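Heads up, the thing below is written out as structure tokens.
All protein chains of the complex are present and in place, except for one that has been dropped.
So, chain A:
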Amino acid sequence: MAVHGIDLGTTYSCIASVDDVSRPTVHRNQEDTDTTPSVVFFETPENVVVGQTAKDSAVIEPDLVVSRIKRDMGHEVTRTMHGRPYTPEEISAFVLRKLAADAKTATGVTVDDVVITVPAYFGAAERDATRKAGRIAGLNVIDIISEPIAAAITYGVLNPGQDARILVYDLGGGTFDTTVIALSGGDIEVVCTDGDHELGGADWDDRLVEHLAERFRQEHPDVPDPLDDKQTEQQLRRDAEELKKTLSTRTRHVLRVMHEGRVAKVEIGREEFEALTRDLLDRTIEITRKTLNTARGKGVDGFDHLVLVGGSAKMPAVTEALTKELGVTPRLQDPDLAVAKGAALYAFEETYRRLLSSGDRTDQSRAEEMAARAGLSDGQRQEIAGRTIRTVASRAFGIKATASNTRREYVAHLVNANDALPADVTEGFATLDDFQTRVAIEVMEQAGAVASDVIEDNNKIAEGDLRIPPGKPAGYPIEVTFSLDASGLLHVTAKENETGERLELSVQIGGMSEEEVAESRAALSRVQVS
């Protein structure tokens, strides 16, 4: 039984699984690269192309190409292609199907059980949408975990029995995130998370391109701007990318910008490159400091490990600046694959634990088979079985209530941030007026960084009506139960005991219903994905 971990990224995605020497391995796609652009091209109604070719196709069919769909997860927006509206869940499902199909081609093993990662700031709606994307893709999503937690697993800094505070610095191609995680007594908690979703490695490239063009302009003011010529501009982009890589290993490099038969020789050193992009790096440091301050406010003073994630974290200036500013040497290993690998490790261990503890004889022998295939020794098996990584709620959840004396509307919290998951909480409420025939149940999720009972500081994520038997006076009791599972999915039940009338709500803010998911899974399975 193979379980996979998937890093479903904004610009790139990646799939990994635990191999037969119990190490996480990334599966290359058919184009022979570790990561696949999260770009979907609706070539025809029956054929969808995902990845680099889809990205290239944006030039010829921009209206049929969708990128950065992750930003729309959990929102009610659709894109119409060939006359059919597609939800963000469905578009993401195509990316997942491409990853799964290519992994199968590479290993011969069908991808079925998966763990998908999401940013730490994703709330219940976005997590739910991600899980549904997996279901539409025909996958069995065993869990949804936060990207910084996955990265910390890869770096081996989340060891139960060893409390730790971890700072995760994630600089990707187009986004920057920084998160503080605390592991205490086996509980993993995302203490706080911050970032800039318009800041990434691409900004560093832009600076280099502009610098090279400017040097050419200075030397040859009489010829047209090199950036006005599409071919020269593309060449400069490639040069900038190469230059960035070269300057990671060498300290100086000479580049010749050629345009309109003229040449400008540009010599650039690492220091100069760093000076050109200093403010970008400073912005990441500033956000990191802010995150640490927020963590301090929540009682997490300092950190034990600093781990780097994202391809752009490879720039030597990042390590240097963090070492200088924070006084800690960051850990850096395969930062662009760390999230997918961590998801694979988590998927493997979680499946093993679930099988082992199921109490079913066949499940237990499947667990043994899994361990044998990964070549685990008896000691390692015991270690994994005993390791329980529990997560906590990232935000507070409650229902809208009205104080009977002042008639002030507020949010009554049932689940608080940092409550251990899964959480099951039941609380009693009562009707406000005589002869009320229904009670509106409005489920609220904390919107800001701190929990607040002010309505405006919360988002309504679900609502429904509970019928009340006729002729009841004010104060008629009702019971509300919140159950929040470890991936942050919320089920709400409201009931009154006399007639047994119940109202059940699963959180899907602007999301798809279970029926829609099943329908779309069937409908889209006829679409070819390559």
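By definition in this document, contacts are C-beta pairs under 8 Å (C-beta built on N, C-alpha and C of every residue); 3 or more make two chains touch, one makes a residue touch a chain; residues count from 1.
In this section, contacts and distances are computed from a predicted model.
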Absent chain [UniProt protein name; select from "Response regulator", "Cytochrome c oxidase subunit 2", "Nucleotide exchange factor GrpE" or "TonB-dependent Receptor Plug Domain"]: "Nucleotide exchange factor GrpE"
Chain not shown: contacting residue from A:Glu242, A:Glu267 or A:Glu519: A:Glu242
Absent-chain contact - pick from A:Val3, A:Ala16, A:Val49 or A:Ala100: A:Val49
Selected from A:Met258, A:Ala275, A:Ala474 or A:Ala518 as touching the chain missing from the view: A:Met258
Absent-chain contact - pick from A:Gln231, A:Thr362, A:Thr406 or A:Asn497: A:Gln231
Chain A residues that touch the omitted chain in the full complex: 20-21, 32, 49, 53, 56-57, 59-60, 230-231, 234-235, 238-239, 242, 258, 260-261, 372-373, 375, 377-378
